[in-house]
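Can you keep this structure in mind? I'll have questions shortly.
A protein chain is absent from this complex, but the other protein chains hold their places.
Should a chain be cited, it is by its letter among A, B and C, assigned in written order, with residues numbered from 1 in that chain.
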């Protein structure tokens, strides 16, 4: 087996590191999601930005044999307490292997990777629209908005109130939280549209930030175009290298009236909502 | 991963079984050797004969990825207390993986396999000549000799008195034990020859039983021919299937004035000393 | 009840799972009831006696195995006297694997083993052709076509041609085998490989090189099975790295009508039974009435094979 390398290079020259980090905590949040907290050096955490991700080498244990690394958004990074957080959903071999990591185990991580969210100076009021693991990607943005003293509204969507995660977290950061669920019907497209248009009418929406879903992409593209409000979306695609070498993670985007393939790992995972193409 | 099958067939129809057995005990005997005790069903132990072996599926753990099964002699089988014993030396990936098995773990075994030692009716006094893991193979023969009420002399050889194993075991079974070691020079060929010729002179050697080493094979072939004393040797060869299908485990033997290839797993591992060819 | 039966060129198998040649023998009857298998396939024999290769004849490499057994053979006469009669006690069809160094020798053996009790002949054309510089018959369409013509003239039994992965023109070879008279294709044999022990600096096999089998071979042989099923219209029998029911399903979706299990039997002697039971359970769970419904059901959008191979653009 290949042995992992520890920092052989000066920490300030490079943008991403492969290192083994110790598991501090790995536990379920609710029936579907788990959080993983790693003990990370400050120089690594100082490089992290909201919207970036790590490529994780999931262990080969318990009959699971994941081979490629698995991309996982940074759910939180806390240089002051040396913590790097992930929020993940168990879906296949790799995440199943992650779920059996115990406190004190090592996990080989590679990152931070990708283009982060960017908050322009004149965006005073940000709106996040998040569902499921999308929360993982958007959570650090809330912290950043708080740090930059921007107002924040978080529209959190879930199947059922039990699966609404991080709403307390957003509230602690001073965000207005609007929770919608499938179970009470409030997560429907028309209701979401109404919520967002209401925010716009109240001048509480200078930019939208969202993740993953096609439905949300289309809605925000429409609303954004109608009202001239920009936005960013974090997208997913299967990855191998995670840093732009292999070109497996491309998606098509509209740019300069043409369709171009961009790499989710390098040009993304955060893209301009107007350029993204629903799939 | 393939799931293992438990007894899907009537235990009395077949000669060998693939089954998962529970580890009862796995501990060092001395710096070089370990014993592994498995909890085995009586019907399996009832099939075992001295000189036979099992083909073990060493677990893929701790970075070790043994793929083929590893052959291991039966060191002891005790139907009355449901125990199957192995004595092994850690040499490579497979045995390293065996060495980390913990009590309560499962081990997939396949056996019993191979042609056992045979003790002819008129052999009243048996002589074992054993060294190293060869003891593992010869130990059950001592028990069998005891059961059949034969006299037994065990010549046990080791590098150093610390590595002399099983001498107490042989004594308990009423054997006369002659211990020789490299450290005091007593294991040399000439001393061994003297010991054996002395046994012959005292009519305490109707048949020889030994394992593995070339040096011992040559010595016993010479002495056997000179004095007309038959013998059996258990040989090793790399294996895959363990039951005669793949033909990878052949060795050359002298038979009917010709050299023939025989399979160590099926026609062996026990062979007539006169037919074996030193290598 | 799920229907597991399969038809291979007129030969009915009660299920699609059988052993691969060289990884099976009468000895396995001591481990489970061989009547449960779809067919019995014997180790390749040659006409005369062969010793086989120097040891070590097997080794491990990257979670798979290499072998260079070298087809030791007791010869056709001994085989007909001892092995064929053993299998007559079973209803399961017996498939005899043969090979020859020259077309003449191969054809003579083909005729010789066409006896009562033999249901089909697997012709191992992945073996070297001494008349062609030692290159295997099945590495080229032309030599494949020629040998299959010779062999099909020599026997009235169904002939299963066993192909090699050491070949750059698999679809053409498959078509050539069909045109030459093959009744089914077995896809595939092992791929030529090597391993060196860096401590001793010696090849890990006595014969320098050997054939790779087991899990590593699967994606390669599956691709070949798919190519062959699309290129030829005779049944394909998938072989290479199969160790689970899922592997069988994958091969059958790719177009195989049946499968052969090789190395997995060394690792798990009862693998073929476990696989069969898993296959049946999966079909029940998926509510599929007949295993035949799986054959070639992969949704490939009828993409052109040559275009796909080209687009891989290695």
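Just so it is clear, a residue touches a chain if its C-beta (ideal position, glycine included) is under 8 Å from a C-beta of that chain, and two chains touch if they have at least 3 such contacts.
Just so it is clear, the model here is predicted, and its values are computed rather than measured.
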Partners of the unshown chain among those that are drawn: A, C
Sole residue of C:64, C:92, C:152 or C:263 that reaches the chain not shown, by the stated touch rule: C:64
Full-complex contact with the absent chain, from C:38, C:181, C:210 or C:235: C:210
Residue among C:161, C:249, C:273 or C:295 that touches the chain left out of view: C:249
Residues belonging to chain A that touch the chain removed from view: 1-5, 8-9, 13-18, 57, 65-69, 108, 110, 237-238, 240-251, 261, 266
Hidden partner chain, residues of chain C it touches: 44, 53, 61-64, 66, 68, 70-71, 99, 124, 126-128, 130, 133-136, 139-140, 164, 166-169, 189-196, 198, 200-203, 207-212, 215-216, 218-220, 222-223, 226, 241, 246, 249-250, 253-254, 297-300, 303, 305-314
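By definition in this document, only the chains that are shown with their structure count from here on.
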Chain pair with the greatest number of C-beta contact pairs: B-C
Chain at the geometric heart of the assembly (C-alpha centres): C
Chain centre separation in whole Å, for chain B relative to chain A (CA means): 59
Chain A and chain C: spacing of chain centres that average the CA atoms, whole Å: 48
Distance between the centres, which are taken as Cα means, of chain C and chain B, whole angstrom: 36
Two or more partner chains touched - positions in chain B: 1
